[in-house]
Structures are given as structure tokens and as C-alpha cells.
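With one protein chain removed, the remaining protein chains of the complex are shown where they sit.
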Amino acid sequence: MINKIVNTFDEAVSGIKEGAKLLIASFGGPAECPSYLIAALARTGIKNLTVVSNSGGWGTEFMEAIRTRMSSVLTFPPDFYDLGLLVERGQLTKGILAVPAAIGRIHTPFEKKVMNGEVELELVGQGTIAEGIRAARAGIAAFYTPTGVGTFVAEGKEVREFDGRKYLLEHAIKGDASLIRAHKADRYGNLTYRGSARTFNATMAGASTVTIAEVDEVVELGELDPEQIVTPGIYVQRVVVRPREPRPWDKPM
Amino acid sequence: MINKIVNTFDEAVSGIKEGAKLLIASFGGPAECPSYLIAALARTGIKNLTVVSNSGGWGTEFMEAIRTRMSSVLTFPPDFYDLGLLVERGQLTKGILAVPAAIGRIHTPFEKKVMNGEVELELVGQGTIAEGIRAARAGIAAFYTPTGVGTFVAEGKEVREFDGRKYLLEHAIKGDASLIRAHKADRYGNLTYRGSARTFNATMAGASTVTIAEVDEVVELGELDPEQIVTPGIYVQRVVVRPREPRPWDKPM
Amino acid sequence: MAGARLDERSIALCAAREFQDGMLVNLGIGIPTACVTFIPPDKEVLFHSENGLVGFGQIIEDPQLADANLINAGAQPVSPKPGMVIVDHAESFAIVRGGHIDISVLGAFQVSEKGDLANNVMPGKQVGSLGGGQDLAFCAKKLIVTMTHTDKENRPKIVKQCSSRITAPECVDLIVTDIAVVEVTDRGLVLREVAPGWTAEEVQALTEPRLIVSPELKEMGLM
Partner (left out) sequence: MAGARLDERSIALCAAREFQDGMLVNLGIGIPTACVTFIPPDKEVLFHSENGLVGFGQIIEDPQLADANLINAGAQPVSPKPGMVIVDHAESFAIVRGGHIDISVLGAFQVSEKGDLANNVMPGKQVGSLGGGQDLAFCAKKLIVTMTHTDKENRPKIVKQCSSRITAPECVDLIVTDIAVVEVTDRGLVLREVAPGWTAEEVQALTEPRLIVSPELKEMGLM
């Protein structure tokens, strides 16, 4: 019998090793980040991680300031933990990111680590990150994109002309594990998402050796409409359900 | 106001020129082929077409035999016209196809024309066709696939090694027009499909200069759930509704 | 005189024994299609179809129950099943190319000693078809070929070198025929099983390359 549901977040991230390359979804809002998987990863203390994501995250201090001192139309729940948590705890060696820098004069935890030379940054546009991840899922080794030709992004990369236009050779971005957040799942690992929370979550599913999904709810097999499932369960290896009440990141669960 | 609905099939295929490269969906069953668009194209009599599709179709004679003499679990409706109609009428110069040959000793109209030297065949596997079409939609000029290395498919193509495995360079397959069939549409051109009829229909949408969709039904804007729309309307330029009663292919409509 | 040859359903049954619980399997047109009926109730095996189905049910034989909008790669109507998913053709081959298929079962005209697969041009025909078979042959984790052991003139279909152009080189892992189960290994072709009433010698006589007879040679189990 196929059953991809695991009982704890600690179990969900088990087997992720020091030096792993992780695809961690999230875009920047409160609802599409796999916070409990990130928290579980923080609890493991595993180091030397390379993380592929949109941004380097805010981390706990900034998040606290955003919650208490900045007026925001959207509220970040108390159990919102992003990539910044791993950055603050020194677990990252490298980030492959599209938005590592904060807008304005402030510096994110990731930015500070880059400035200190503690962390390496590979700055890649969202389109190339997303396509590289999709290529990994789809068994495409590399592809030619028009984006980045003639800029710093093209350094050391092959440029080739097709039909009179120049393209850059970019490679698949495959992870050891993908950490994603979804809305509903069944025991096959089939997933649906909510609204704009689909973003990198659906893209990263299936692009790593192991895809781990943090979900709001598990439903009976057959309850999800075959035409409305966004991620086929064959792309997902583990599913874990978020707690109903917010829990602190440092408490095993 | 955005309104992509056109009133007739003749209008829907207008502007397709002699020598055009067309992506025509269909897989092989009775339900996922844009039969009325194919019929309208047959009525134009336009020649020298290059067609990208799964198969070369059965054509009218075979279809008649399938309907009347062969027992089949699935019935082909009287208004099922496939690519074979265009082949029989001598409108094709070239087919880029995955399944041009019939199984067994019979020959499809396309096969016969290839054997006579009247039509050129580029035999490509379904995965490479589908990925090439998707690449066109996605602005990727070319990509490296493992499929075909060391076979006749690789002749004249670049082979390159990534991480110890050999890959073949394949190019985007962009059309002048995509002819597809969908289930529901709204006036923005947003589309949904029915079951396995999604296949090449959803893949080809947006991969040509003009995408033309033959649909069962047009619904009010807002009636399609934003999370369940498979093809965003921005990939679709024209939508035309199938008649309720079957119509012969050679009658203008 | 050798035993009877197995029918297509028995070949399919023998191939289906390779399917493990939780696997994703693609079945080609012809003999492989019948594998879908031989999944023991204690195993959950998901089937992939090139046109974009994952996890569909049985093939429907009753026209009354057939839905033209739920067909497999052979354009046969199939039944829906809980947990089924529908994707488009590009994603369907993302699944194949991305290495997400555990087992592909394909038909063949010839298989070589090295596991080269020839199944794209029917002998005697000029025009061939690739379908989705080339992607499957290159990218599935394991490739099983089901076929008759010999052609209509009783010539071996397991050959030293394929006489027609190949679909994929060195890709076949296991060959299940109407008289034998042969594994393609680095050492050569290993005869693992023979059909009831057949000896290794009789199978060898209908096979072009030399077969290494497995020390655990068994009779093909049909249960």
C-alpha cells in the first residue's frame, strides 16, 4: 500500500545530510513557505547546506520587527519561519537565490553573511531558477534561455545564437530534497495548492531526489479531482500535516 | 474589451497561409481532435503545410472502415475528421510526427504519401515533440534531452555530456498556428479540458503565433475557477464553438 | 518436441510479476497492455500512460461504459481510479524523461545481446513510428520487453545484432517471451526461466546469441 504520510516533521526531514542541496519553496508572503519543515531542519542543526530559493528570508529578528513595529496589510503568523532561520543559525554555505537583498538600506541575515564572506551567493533570476528546477524534474540537462546574455549572469557561460538571437546555456537545478508547502494531499502524495501559494511549491515538487510536502490537510484517496491535482503524487515522497495551533520552531514535533 | 470568440470555423482558420507550420493536436482517440478546425483548413485548400502532431491521422476512408467494419469499444462520431483529411487532399508537404505508421500491414494515407515520396516525414518521439512545443511556448530555444542518443534520431545533431550522461540537442518547435480542442472557454480564451483530452491540446496552446481553440462550450467570464483553468487565455488568440449537431466537413461553417 | 508456447496474457502475467508495491509503470501497446490485469490485490501499482494519465484503472471492454475522454496510450478506454491524476503531454514526458517511471514494458521486433531495442519499424514496412517508446526506453529505471520469442518464420527475435534500426541502445533489462525469461546482464544474456515443457536447449535453439543458463533456472510461474 502506498502511504506517503509521515507523522512528524522531524521524520519528514530525516536523512537530509550535511552538505545537501535543498530546494526550499516560498516566495515572500506569509502563506506559501514550508515553515515547519524549515524549523525541523533548524532543529537538526545540519550544516553546509546549499539552498535554492527565491529569497534568503527575513529570519527571526526581522520577522519580529515586521510583526510588532511595521504596519502591514498582511500579518505573518507566529509560526512563520523562513529560510532566514537557517541562515541565522549558520547552516547555509551557499544560496542560489533571485532576491537575496532587502529593498532599501536594511540588510537581511543572508545579505550580512554574504558581506562577511561567510556565505556564497549565486544570484540567478527567477525565470532561470524556475526553469532550471523544472528541467531537473523533466530530465532536461540544460537549456538555452535569452535571459542574461551580455550581463554579469553570463560570465563563464556558453552563449549561442538561434535564429539570430543570442541565448545563454543554463543547467538543470536538481536538489537532494525539495521542501514545499501545499494545501491538500492524499496518501499517494497528490497535492493541491491555495491561490498564489502555488508558485515555487508546485515547481519544486519532483525536482529533487526526495520531495517533502508540508500540508494543511490530508484527505481520503479519491477526494481530489484528477483534473485539479496540480502535483502528481509520483513527484512526492513524504507528506506531513501542519499543526492546528502554532508551535515554536525549537520544539521537536 | 477582450473577446476571443469568433463565430465561424472559416473565420477561425483565416490568415493561415500556404507553407505554414501548424501544430495540430489530437492523440488518436475520438474526443481530443480539433476536427472542425481541420475541416475548415481542408475547405481552404491551402497547400504546402508542415504539420506537427502525434500521428498522421486515419483519413476519411479508414475512418469509414473503422466505423462500419471494425468492432471497437470506442465509437468515432460522424464528425470526426483528423489530420488524414488534409493528407488525402494533398495539403501536406511535411509531417513532424511520432506515430505516422499504422500498426500492422495496413498503411495510413500519410504512410502512403511518404512511400510515394509526396510527403516528407520527420520522425520524432512524443517526448521530444512535446518538450519542443513546450519550449516554444516558454521561450527556450533548445534543450538537451537524453532521448535518442546513439540512434537514427541523433543524425546531424549535437551530442553533449552532462554529469557523465549523453544528451541530444533538440530545438523548440514553434508553429505559425496551433489548432487545439478544449472543453470550456471564456471570452479571455481561458480553457479547460476533459480528462485525457488534455494531452497535446494543452501542450500546444501558446506555442504558435496564433492559437485557435475549438471548444464544446463558452461560459461567462468568472465561471471558470482560476485554479482549475489549465490554459491561460493569454496563450489563446481565437476560440470557436463546436456545433451541437454533426456537420459534414465540406460544408462552410 | 518442446512444450506449448504461452499466450499473450501469460507473457503479460510473467512481466507483471516484476512490479513492486508503489511502483509507477508504463505499459506499451500490445502484449504489455494486458499487464494491468495481473496486479495482486496486496500491491498498489500505478500506471502511467503517455497521453497524460497516472494511476488509471482497468481497460474497459463494454462500449456502454467507455468514456472517450479517458483513454490510454493505445486509445483504449480505461476506468478512473481513486488517486488518478491527469496531466498534459509535456508533463507526461517530464515524468518519463525525469526518470520517474520505475518500469516500462514495451513490445519489440528484435532485442540484441547487449539489450539494444528495435521496435520502431515493423519488419517489411518502410515507415516507422516512435510513439513514446524511445523516451521510455532511454529513461525508465527498468525496461522489460515482452514479445514472442521468434517471428512468423520462426526466426529468433533475440539476436546478436538488430537488423533494423534501433530505438535505443543497451536499454533492455529483461525479456519475457512465450517460451522464456531472459535477463540482459553485463556478462551476457542469462536464461532465468523457461516455459512449462521447454528445456534450456530448446530455448537456445530459437535464440541467436548464446544464453548463459542460470543455476537457478526455473519454470515460468503463471500464478
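Every chain is named by a letter (A, B and C) in the order it is written, and numbering of its residues begins at 1.
We adopt the following convention: a residue touches a chain if its C-beta (ideal position, glycine included) is under 8 Å from a C-beta of that chain, and two chains touch if they have at least 3 such contacts.
Keep in mind that what you see is a predicted model, and the values were worked out from it rather than measured.
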| query | What are the shown chains that the left-out chain touches? | reply | A, B
| Which of these touches the unseen chain: A:51, A:99 or A:236? | A:99
| Which residue numbers on subunit A touch the omitted chain? | 27-32, 55, 72-75, 98-101, 103-105, 107, 111, 114-115, 121, 123-128, 130-131, 133-134, 145-153, 194-203, 230
| query | Going by the touch rule given at the top, which residues of subunit B touch the chain that is not shown? | reply | 1-2, 134, 136-140, 186-188, 190, 206, 220-222, 224, 226-227, 229, 232-235
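Quick note on the criterion: only the chains that are shown with their structure count from here on.
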| field | subunit A-subunit C separation of Cα centroids, rounded to whole Å | value | 38
| note | dist(centroid_CA(subunit B), centroid_CA(subunit C)) in Å evaluates to 28
| request: Please list all residues of subunit A that touch 2 or more other chains. | output: 138-140, 226-227
| note | Multi-chain contacts in subunit C, i.e. residues touching at least two other chains, fall at 86-87, 93-94, 96-97, 139
